[in-house]
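Rest of the complex left out; these chains stay put.
Chain lettering (A and B) follows the sequence in which the chains are written, and residue indices restart at 1 in each chain.
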């Protein structure tokens, strides 16, 4: 872990044997994501993801809450900055793309793309609430756990704004209509309903079951070869846009390469010798 | 509502404060869709959708039934017209595309594209039955309610024809395999099963629960800013074909634009002042 920054301002990280727990660490504001947190999350996911021995990253929130959404103070500042810039400009504000609000918003999308592109397994362990940006992040995870009473959703249009960077990832996870239903009502849904809709793979009523399930997931991932898992995640991600011969050709190349690798040889040998492979 | 035609032949419209109820109004033939009804629906959705103050459109059927499908009389007439045209033609009928049957069928697709493109929230409130074209229309809605005992499905192949304009929208709503399962058996499924499959977001056993849920949905939509909801619907629709950087760039532009608009300012102010915004 020496290559990773030793400390962050808004998140904290624990690690053991390639398994990371990344805590959103602003419990005093329900882990609201400000610009610093988004930047630190992108940095961490990019650096941890680039290390070959990273096997899983569990994202969760301090204070028994995952994330209440974007930090409204940052938003207000960006809005103010934008208004001033517009007032000072001699001609009409031409491009939204360079503006503070645009950049604040767009950074969320970069974070979610990063989470999906991370070769390690990304787990979101959602207690209490995941709203707005927190809901988006939870939707990009490979595996999501929620507490039964969690409050989840996209309240943006109730505030006159859009779940702009979030909505596309919700559609990818649960399909067009279910995403519309949640976004166009701005309603909060429960963990139990999230499980039914495919927003979460596990819904737990008690906190000890929650921790036990998380531990069990780590245990399962230990049995999967790290490199094979990373390559499989990439393949799955590439399969999101349909099946075709080119995709299957590349998949066969990746298969051959894996089967001839040290991992593939060890996996095959361990199976024949009825023992655990060396990555467990 | 002054810009909309005052009366239609096959549908009737009620409206209040930007919320419309559109009744399919041919109860004597179970609201079977004939050419006139399809044309009138397209006209209404296009005109109501173009008005900025339209917030939601509830589509439902008179006589406690949503829609039994295409009107078979129209179909028989079109088939006859086509046969005569072919008989009169000196050479072989070359193109299907200009024919009466083709146009009758293709118009359904136009209707469903229109329903999806409508910036307002479209709700289908399905009592009794939704078959063929009625089933297709129900699948394009943003939110669908069904009665528990409703009969739903695509019986077309049992009649030797195809659920041609309908099937693509069913795949979009519930995925390839579940759509195949329904279409290739020509079976009727219940409202309860439709809820499980994601064909409906609400399944109600009693008619008073049905009306209460519908009223509650309208109440929820009133809390969402009209323009923000419209832009969000467009964004979700555009997200149906995958997530990429270009989509996220445009989403950030839409976000910035909304945050700086009157709605965005009012939403932010109302939140700080702990009051309802002016669109509620």
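Some notes on this structure:
Convention: a contact is a pair of C-beta atoms (placed from the backbone, for glycine too) under 8 Å apart; a residue touches a chain by one contact, two chains touch by 3 or more.
As the structure is a computational prediction, the values presented were derived from the model and not from experiment.
Assembly remark, whole complex in this entry with 2 chains visible in place, copy number of the identical chain is 3.
Convention: only the chains that are shown with their structure count from here on.
A straight line joining the Cα centres of chain A and chain B is 33 Å long. Against chain B, the residues of chain A that register as touching in their complex are 72, 75-76, 79, 82-83, 96-97, 99, 101-103, 105-106, 109-110, 113, 156-165, 167-169, 171-172, 175-181, 183-187, 240-241. Note for the complex: chain B touches chain A at residues 121, 141-144, 172-175, 198, 201, 217, 220-221, 223-225, 227-229, 231-233, 235-237, 239-243, 245, 247-249, 251-261, 263-268, 271, 277, 279.
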